[in-house]
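Take this structure first; my questions come after.
The complex is shown incomplete by one protein chain, all other protein chains being positioned as in the whole.
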Amino acid sequence: MPSDREVTGALSRIRLAAFDVDGVFTDGRFLLCSDGRDAVSFDTRDGLGVRMLLDEGISVALVTGRVSDAVRLRAERLRIPHLVRGSGDKRSDLLGIAEKEGIQPAEILFMGDDLPDLPAFSVAGVSVTVPEAPPELKSAADLITERSGGRGAVREVAELVLRAQQRYDSVFRRLAGQPE
Amino acid sequence: MPSDREVTGALSRIRLAAFDVDGVFTDGRFLLCSDGRDAVSFDTRDGLGVRMLLDEGISVALVTGRVSDAVRLRAERLRIPHLVRGSGDKRSDLLGIAEKEGIQPAEILFMGDDLPDLPAFSVAGVSVTVPEAPPELKSAADLITERSGGRGAVREVAELVLRAQQRYDSVFRRLAGQPE
Amino acid sequence: MPSDREVTGALSRIRLAAFDVDGVFTDGRFLLCSDGRDAVSFDTRDGLGVRMLLDEGISVALVTGRVSDAVRLRAERLRIPHLVRGSGDKRSDLLGIAEKEGIQPAEILFMGDDLPDLPAFSVAGVSVTVPEAPPELKSAADLITERSGGRGAVREVAELVLRAQQRYDSVFRRLAGQPE
Partner (left out) sequence: MPSDREVTGALSRIRLAAFDVDGVFTDGRFLLCSDGRDAVSFDTRDGLGVRMLLDEGISVALVTGRVSDAVRLRAERLRIPHLVRGSGDKRSDLLGIAEKEGIQPAEILFMGDDLPDLPAFSVAGVSVTVPEAPPELKSAADLITERSGGRGAVREVAELVLRAQQRYDSVFRRLAGQPE
């Protein structure tokens, strides 16, 4: 795992924060209803983290292997510009988004929690996982969050990116309604 | 943070208890269904706390940044007199409710769990947060509950207010069906 | 709190097991949907506990202050013979059920988790609460379960009743498909 200093340096270059959904925005569980609908539990604190990133001009993407309209609706409400559902190859989907935005691989942060996320780790400038991920993910990641998936892990990453870019204080002041 | 004695003094003056919803009445999570509906998990123990306050003539308000019909329905069922949804400025919404009720800022308790709640902290007589709130909230609050948001934190606050006003024993006797 | 021996003696006489729902069959939380429906999370292990009691001829009742169709449906599926919803006086509702069944107060077990349950404690032969209940409930109860509400507390009580009546072994053998 790289040193704190190296990670901070890499985080300071991030222009696209891309996330797997299940196990990252959630605790890995989803509800399946007897009429075929599904439902996903999201955390409002993560939502504020996404808003912080977008407000500061950092692009955000969701790349998920499942096809859930709940995820599509969450992306819409948070105005997340990139959503790939049913992804069978997260690495190439991630590179496709970056190319469309004119963003270099070193400027991508990717966060995932399970084996299909590993290929995307190898191309992203910063790869992040959660404490409950399999050991293979944790040994491959540049960063393991303190908070669990669905319990603030995305918010934690958003704050880390903004702090590394020395933009957290102004975000905080704006949200907390304090004069700059 | 003020002394216990100062907090008890401030709680004894409370006439309006106002609450953020996500992270306070809930654990921060909400369910998003694939058909666009959302659902929020509420605790019956918090509901009884709200009923205790209202029965004792203490006004109650919910002030939330999200727009959820689930929250509106919960407010209706608990007969909470004030509900502001989609609040972009909790401080001024809180002051608006207080003015309508003829209540002074020192008579307001406000409870919140995230950065957009901070501006309201600065005007309320007593500001309260939950143990899982960001450090900035915890250092600004007069009181941090022992119980987490969505797991009895609102009930705990209701009991603290009523105890500080020496009204908890009569509330208890009435609910527990014991002669006074 | 009575001695283990006294509790076992009292449990051996139980013919009606009556339960509050929220906080006993559940962890106190319920889901409120934006379209007005509600949903309650039940544990299959508690369901098996109810079935054990009914199979052994012990009557079962649910007495709840809320009005939820989810609770009504759960009672129907488990074939629970007595359901009182919207109860404003659990003590008298409990006595009404007992009278209809020709059961004496000493033959009633009542389990509840919050202040409105206390009046029913005073008439039941055995009163039970959960570890997370307010201190007033815990000091009034004859028995505090090890498992939390919604996480097997009802099943634990069902097993305690059946063991005190020396009927658990035959229930176990029947369910576990072993020759008697």
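Residue numbering begins at 1 within each chain, and the chains themselves are lettered A, B and C in the order written.
Operating definition for what follows: contacts are C-beta pairs under 8 Å (C-beta built on N, C-alpha and C of every residue); 3 or more make two chains touch, one makes a residue touch a chain.
None of these values were measured; they are calculated from a predicted model.
Looking at the complete complex, one finds that the omitted chain is in touch with A, C. The chain omitted from view is touched by exactly one of C:D38, C:E107 or C:E132, namely C:D38.
Contact with the omitted chain, checked across A:R15, A:R45, A:R74 or A:R91, is made by A:R91. The omitted chain makes contact with chain C at the following residues, 31, 33, 37-45, 48, 68-70, 73-74, 150, 152, 172, 175-178. Chain A meets the missing chain through residues 22-23, 28-36, 39, 66, 89, 91, 114-116, 118-119, 136.
In this section, only the chains that are shown with their structure count from here on.
Taken as a graph of touching chains, this assembly is arranged as a line, each chain contacting the next along an open chain of partners.
When chain centres are taken as C-alpha averages, the shortest distance to the whole-protein C-alpha average belongs to B. Chain geometry summary: the mean Cα position of chain B and that of chain C are 31 Å apart.
Chain A and chain C have Cα centroids separated by 44 Å.
Within chain B, the positions touching two or more other chains are listed as 31, 33, 39.
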